[in-house]
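This report concerns only the one structure given below.
Only a single protein chain was left out; the remaining protein chains are all shown in position.
Let's look at subunit A:
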Amino acid sequence: MGKENPKVGKPDNTAFTQQRLPAWQPILSAGIVLPLFVVIGLTFIGIGIGLFITSRNVQEIELDYTGDQEGAPCAGCTNATTNCKCTLPFKIENKFEGPVFMYYGLTNYYQNYRKYGISRDDDQLYGNIDSLKSPANFCSPYQMGAKQMPIAPCGAIANSLFNDTFRLFYKVNKVYTEVLLDDNGISWWTDYNVKFRNPPEINGSLKNAFEGTVKPLNWPKPVYELSTNPNNNGFINQDFLVWMRIAALPNFRKLYRRISEGNWSRSLPAGNYSLEITYNYPVLSFQGKKKVVFSTVTWMGGKNNFLGIAYLVFGSLCIVMALIMLIVYAKYQVQIDRDM
């Protein structure tokens, strides 16, 4: 045979090149799988019980005020144009513990629709002057207003800002006390501080900063008049921020206010309440519904039975599967030929 130089052409003889790397080779043996399933099952049942109890402790009341049925409190407002006020009385049976959160909810409202979801200009909302004066094309048809003036804020999302307002009154012996609603910090900290910035003020006035732009088509007031509080005006208005964070599913709720002022922050007492609604937002054209929700909040968030039930169900399934596998293993396992 060849007496060639033995080094020529010979492949490396390392553990890597010769596929001799040390390795761990697990197998699915009964000793691992069955105890694992039992542990998972028990853990999940425990978690499920915890979550379910937590969720049950959340108190929540949901009030539909669409006014689509005859005789409903806000039925009269459905055809009115602007500033129609209607009153919705309701009763709370048990005291709501701790800070109560107030949400508005919409159904059949597809904020996750693609064309809607991309119709915004984050550059403009970041306070970029160039984008302020020339919004991105994504925003069309809400990009330019009358006389080719740029719209600020542009886009369909901004244009469809939810503009119903609420006032809550507690009724005691025919005396209505207003419950103070707090609108601080209802949006994400990063939204308020990082993502949305007003364009730099000109001569100390926000209105001048928006010189050369027009308000969105469906807004009653321009963006620099959203609130009298200068920390909540312009692009950084908290209600605006909450709305701009689009919802994932067609039926959603968004945080409106917190009841966390004075005595009300400890609990919302049981009794009769009256909600005064300024009905501006039309939803009947797409068979949508509007509602208001009052809810307490736990470490898990709001009321969420799904997780607790899912964990319980799956935990029990795991235990059942473990039992079945144990039976199968004990009885029907193919005997491994020990002489191999």
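The criterion applied here is as follows: contacts are C-beta pairs under 8 Å (C-beta built on N, C-alpha and C of every residue); 3 or more make two chains touch, one makes a residue touch a chain; residues count from 1.
By definition in this document, contacts and distances are computed from a predicted model.
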Chain not present in the shown complex, as UniProt names it (candidates "Rpp20 subunit of nuclear RNase MRP and P-domain-containing protein", "Phospholipid-transporting ATPase", "DNA repair protein RAD51 homolog 3" or "Exosome complex component RRP46"): "Phospholipid-transporting ATPase"
Omitted-chain contact residue, chosen from A:C84, A:M144 or A:A310: A:A310
Residue of A:I92, A:L181 or A:A247 touching the missing chain in the full complex: A:A247
Options A:L42, A:I61 or A:A136, residue touching the unrepresented chain: A:A136
Residues belonging to subunit A that touch the chain removed from view: 1-2, 19, 21-30, 33, 37, 40, 44, 47, 51, 101, 110-117, 121-123, 125-126, 128, 136, 188-191, 194-195, 245-255, 297, 299-307, 310-311, 314, 318, 321, 325, 328-329, 332-334, 336-337, 339-340
